[in-house]
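Complex shown without one protein chain; remaining protein chains in place.
Our next item is chain A:
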Amino acid sequence: MSKPTDRATLTHIQRLEAEAIHIMREVVAEAERPVMLYSVGKDSAVMLHLARKAFFPSPPPFPLLHVDTTWKFQAMYEMRQRMATESGMELLIHQNPEAAEKGINPFDHGPLHTDMWKTEGLKQALDKWGFDAAFGGARRDEEKSRAKERIFSFRTASHGWDPKNQRPELWNLYNARKNKGESIRVFPISNWTELDIWQYIHLNDVPIVPLYFAEERPTYEWEGQLFMADDIPRLEKVLGYRPEITMRSVRFRTLGCFPLTGAVESTAKTLPEVIQETLLTTTSERQGRVIDKDAGGAGMEVKKQQGYF
């Protein structure tokens, strides 16, 4: 048996974990067809770990869904397969066929890349399998409009979000009743911060993609930011030229499509070192991603109204 709990004071991490597990169990009890959105990033890793805790010794009673853009890092595809096998969960993968057909890519199509592969792809996937509740790993500390979103966040049949008409959420009581055609996005780790995520990974030995740790990697510069050349032939094909590639010790603060995810120069090879660097850094987490800057200050809010997760 593990050591007894210090009964007087649950730590903030213990309270956050208990809250997330409670939320996941409520969804499974009340939704007809839940699914967990899995992006292979560190937040997804924590979500998956929490799901395994919530339903142990049963495997989590819902599938994992990866909305793929075909532009993820190779290391992410490897991790995806490994975690599906370890958790005993069904892994569903959706790639927007329209985006594939049109050859949508991050270099030529800018914001359209995210819109087609991710926003449209997600809507297609949810409709295709008829999911009525989808777990997401979004956190309120990430971005301004997220800070105001409920844990159970309702979407219209066309996946729109109406921020001015959110249901009041009291105590830990969640109203999961839907109108016809509506679906719910559920955010069990809403109240976690980036530091909490790292601390949890550290305390629980949660497996994460090695890209979060510094290593000598092939990099190139594009539009003033540093990127990793994860698939050089493909890069060359899309760019029309071979970018100048330099080996640098880099790591990633956040993971997405490799041409859209800026690398940071770093020597942090262990988790405590990564956390140290994160805490001492002077730029916010999502800055490495190009997506938030598209529409000025209201970028994410607009995307969410359109159905982005």
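In this section, a residue touches a chain if its C-beta (ideal position, glycine included) is under 8 Å from a C-beta of that chain, and two chains touch if they have at least 3 such contacts; residues count from 1.
Just so we're on the same page, contacts and distances are computed from a predicted model.
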(request) Leaving aside the chains on screen, match the unshown one to its UniProt name from "Multifunctional fusion protein", "Spermidine/putrescine import ATP-binding protein PotA", "Amino acid permease" or "Septum site-determining protein MinD". (result) "Multifunctional fusion protein"
(request) Looking beyond the chains shown, say which of A:Q95, A:Q124, A:T193 or A:S249 touches the absent one. (result) A:T193
(request) Identify the residues of chain A touching the omitted chain, counting contacts across the whole complex. (result) 1-5, 7-18, 21-22, 25-26, 28-29, 52-59, 140-141, 144-145, 147-148, 163-164, 166-173, 175, 177-179, 190-191, 193, 195-196, 199, 202-203, 272-273, 275-276, 279-284, 287, 297-298, 301-302
